[in-house]
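Missing here: one protein chain of the complex. Every other protein chain is in place.
Letters A, B and C name the chains as they come in the text, with residue numbers starting at 1 for each one.
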Amino acid sequence: MAGSVFGTLFRVTTFGESHGAALGAVVDGCPAGMSLTAEDIQKYLDRRKPGQSRFTTARNEGDEVEILSGVFEGRTLGTPIALLIRNKDQRSKDYSELKDIYRPGHADLCFDEKYGFRDYRGGGRSSGRETAGRVAAGAVALKLLSELGISVRAFARSIGDFTVPEEITDIDEAANNPLGLPDHDCYLRAAEYIDSVKEEGDSLGGVIECHAEGLPVGLGEAVFDKLDAELSKAVMSIGAVKGFEMGDGFRASCSRGSENNDPFAMDKGRVIKLSNHSGGTLGGFSDGDCLVFRAAVKPTPSISKPQKTVTAYGGEREIVISGRHDPVIVPRAIVVVEAMSALVLADMLLRNMASRLEGIRDFYSEKKN
Amino acid sequence: MAGSVFGTLFRVTTFGESHGAALGAVVDGCPAGMSLTAEDIQKYLDRRKPGQSRFTTARNEGDEVEILSGVFEGRTLGTPIALLIRNKDQRSKDYSELKDIYRPGHADLCFDEKYGFRDYRGGGRSSGRETAGRVAAGAVALKLLSELGISVRAFARSIGDFTVPEEITDIDEAANNPLGLPDHDCYLRAAEYIDSVKEEGDSLGGVIECHAEGLPVGLGEAVFDKLDAELSKAVMSIGAVKGFEMGDGFRASCSRGSENNDPFAMDKGRVIKLSNHSGGTLGGFSDGDCLVFRAAVKPTPSISKPQKTVTAYGGEREIVISGRHDPVIVPRAIVVVEAMSALVLADMLLRNMASRLEGIRDFYSEKKN
Amino acid sequence: MAGSVFGTLFRVTTFGESHGAALGAVVDGCPAGMSLTAEDIQKYLDRRKPGQSRFTTARNEGDEVEILSGVFEGRTLGTPIALLIRNKDQRSKDYSELKDIYRPGHADLCFDEKYGFRDYRGGGRSSGRETAGRVAAGAVALKLLSELGISVRAFARSIGDFTVPEEITDIDEAANNPLGLPDHDCYLRAAEYIDSVKEEGDSLGGVIECHAEGLPVGLGEAVFDKLDAELSKAVMSIGAVKGFEMGDGFRASCSRGSENNDPFAMDKGRVIKLSNHSGGTLGGFSDGDCLVFRAAVKPTPSISKPQKTVTAYGGEREIVISGRHDPVIVPRAIVVVEAMSALVLADMLLRNMASRLEGIRDFYSEKKN
Partner (left out) sequence: MAGSVFGTLFRVTTFGESHGAALGAVVDGCPAGMSLTAEDIQKYLDRRKPGQSRFTTARNEGDEVEILSGVFEGRTLGTPIALLIRNKDQRSKDYSELKDIYRPGHADLCFDEKYGFRDYRGGGRSSGRETAGRVAAGAVALKLLSELGISVRAFARSIGDFTVPEEITDIDEAANNPLGLPDHDCYLRAAEYIDSVKEEGDSLGGVIECHAEGLPVGLGEAVFDKLDAELSKAVMSIGAVKGFEMGDGFRASCSRGSENNDPFAMDKGRVIKLSNHSGGTLGGFSDGDCLVFRAAVKPTPSISKPQKTVTAYGGEREIVISGRHDPVIVPRAIVVVEAMSALVLADMLLRNMASRLEGIRDFYSEKKN
């Protein structure tokens, strides 16, 4: 499974099973000279951590990160930054009954077919817990972006069929309520909605929206490695995500060219767009506008309602999944979307430096003088 | 711009500007011993070629492919397969007036910012014409898939806000009408709709749906290189695509776990899913079901209605784009979606072979005997 | 520094500075179903560990490995295998005097120029200690190779200008003496030689030879990723290695075609070569013969003799490097050469499976039945 490495110059490898000894990440390619502390990373992990509100599983994961390498006297060395998160609350016995049965909506069956067996404890590598490694690595990328004046902030656009209208986008509010919704009133109503669904033993999905501001024009590479394409891969690689759209996305497919094209104009000597249907990319490059994209998150597959399924031995059975599960994964996935987006942007910022002979010549002639 | 290489084991490099000498692709990693002729590739290029119906630009591109290497006595050698398509109808003068002006919805501005200048003739590398290289390479992947009993077929699910209902999916019909719609009556109505929009000097978008059948369980790699993620990158890298969804996609975000989870059952000794909300992937792996995904295509940005824009020298201007342009790109993009999907699937089929020690041992012990 | 990832399908990322918290490696792409214990890895680390004879530094490094992920119930899961080695004997104060001075033969100056500063404690990431991560990862590859009937064994061909004649290659003996020389008498004489050089405060280099047996014909990829080329990169990436040769290597440059070509013959229904000047590769592929290659190791740069050098502030100075240093690095580098070679061979074994349509078809048709 050579699928746990991400990026070209800013390159991340994650590891760890849900109930193994530890999870973590190694970031290879972070530039030298950036101040970095465990706290810079911990604050993002804390946002992903369960048990912070009544909408998330009560599992106590701790998720304390240790920096094992790549930082010296408080600054990055330019060498690989290894990040370690020990698993504390493993309670493996909870899962033994899942050894020979395939949970609907989960990877269990595919794992057995592909690898011949699996770590059945809590989903193993396919657990949502795997995202701890992404968030740890993404925190390093987010630090780098912030050093360059770039912000990446995600929030919940909808929970189930409850959607916050597009004109309401109070990201500061989203950071303050446990559902990450960009409106306090909407939050209160969505909370009730979740409670009722949870009581039924069912679950919900939702849509996460992400904004990145402060990007230079021209990030992304033409043809296959377009900025949209890389962001899409990054976000679609998060377990529960089933859809991705840039700017107007699927709505653009219903509009006309004359509506969807963003007119250009001049503003204080700079080119601006008079609208942002494109979501901040043109031809696969950042166009200088705010980057806007959305991820569709499916409802949590682990539900306590009875479901039809099969066993590894070919028998049909009913399954009721007990234990601690998020009724909706959206609130905890918000920081994962930020992390994955930041990994793409950091990589693209580094790759973009080699675009022009002129820039390369300037870079090296300064070094010589 | 190191963005024109795609894939890990089945690896493609494309090249070519809209009005340069030629376009093409090099496929490195196609297995040896597969029969391959220019005709195998030409038939896909012909589907992409303009001028085949009143809904596409009248430009006569020819698009004849030549196999330069990698095939000997009718079979692939295991060496790089280079595919060449000469540009014939270049008419460069048409474009000289676009040298210093930025077309809304196009990459012109970003190219100038990133690279310092651009090939302004017909969009250069960012032209839709670039997809000829993808289709040529994709045709090789499609041949490989067909040798393994796998089919990949795409069609138009909607044109503008005209949508063919989900229960109507006659892919054979889609292959026969010039819009690629899976219903003849819908095609007739959509054709009229396009004509009226074209007359207004405006353009439309739409949604392309793709089905892949015959896949083994387990394609895709956990975590970052999930099958969904790779497909998403592949499809989102096509110029006009602004959204991607797997299975129920964005609709899944509004459904409940009890609805969205596909129950498992046994059928003639095999595990099947009783529904396919997942679109044929679980945990990032193919689950044995039909792969179903959709791409949102934006309306063609080149329209003859006047638009506000700016020049390279910082002046505001109005632009009217004359010349030959598709009123809707969807019909010609269908084969590009098939091509990109096939590239992903071919690569994933090769990568998957290394998943288990048992499979590797069998492979090499057979060779020794 | 995106330079700590190695391999395509069997892919390794290492991390760790000499005097940081820990070193380690993540192996992504190891096939599932292989039995693996910490002991499988520890036995190779113990061979690299210092303090085992009078010819190595007395530093007590411990080098106990912990498997953090990727193994469940004693078998590999197909997921990333993270390996952790805590640094124990850090004694940072020893190194503070090296903060502002550049040791001849070391990377100190280059690190400062490239990254702006460096971890000056024991060479940081450029310390020989970095190879612990390689050996840990290589041990996993060596286990995989042994499961497939392939052995990789290295030994010392020479220490300084003391060379064991080519016709003497007792690898079992080499495994038993602390210098890794393939002849006991030679070992005794070389030991004396080292002692005398050490007393002078000076150091020696040598040549390591490696043999790999049991390989199928055809490993390696034509053109850039030839087996020789990949092995060369792998071995030349070890800190002290300054030369690499395959088979007769540099001697081949002085021989004639009629001598250097290995004649083919039949032996029990198989093709064999009547000599092995090629060192087991032809055209970049394994040719079925024993793989034979050699690495030239430079003398340990840390010596206690006074040397001319400069400080970070531009002053000229003399430096005497005190502390614990290997008079010759060859004995401890032997296992590193084995590890790096195994990483290449494991990767090439996996990549080779996708060479032929026939093999792919067999692989997938078996899965379906």
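Just so we're on the same page, a residue touches a chain if its C-beta (ideal position, glycine included) is under 8 Å from a C-beta of that chain, and two chains touch if they have at least 3 such contacts.
What you see is a predicted model, and the numbers here were worked out from it, not measured in a lab.
From the options B:36, B:65, B:82 or B:222, the residue with contact to the chain not on display is B:82. Contact with the chain that does not appear here is found for just one residue of C:28, C:173, C:228 or C:338, C:228. Residues 1-6, 8, 14, 102, 104-107, 109-111, 113-116, 125-126, 130, 158, 160-161, 197, 202-207, 216-218, 220-226, 228-230, 232-234, 236-237, 239, 241-250, 252-266, 269, 271, 274, 278-279, 282-288, 296-303, 305, 307-310, 314-316, 351-352, 354-356, 358 are the ones on subunit C that touch the missing chain.
Listed for subunit A, the residues touching the missing chain in the whole complex are 8-10, 29, 31-34, 76, 78-79, 144, 147-148, 216, 222, 349-351, 353-364, 366-368.
Counting over the whole complex, subunit B has residues 1-5, 8-11, 13-17, 20-24, 26, 28-29, 32-33, 66-70, 72, 75, 77-82, 84, 114-119, 124-125 touching the chain that is not drawn.
Methods note: only the chains that are shown with their structure count from here on.
Of all chains, the one whose mean C-alpha position sits at the greatest distance from that of subunit B is C.
Chain A has its Cα centroid nearest to the centroid of all protein Cα atoms in the structure.
With centres defined as mean CA coordinates, subunit B is found 25 Å away from subunit A. Separating the CA-averaged centres of subunit A and subunit C is a span of 37 Å. As a whole-number value, the distance joining the C-alpha centres of subunit B and subunit C reads 44 Å.
For subunit A, residues touching at least two other chains, in rising order: 1-5, 8, 14, 114-116, 125.
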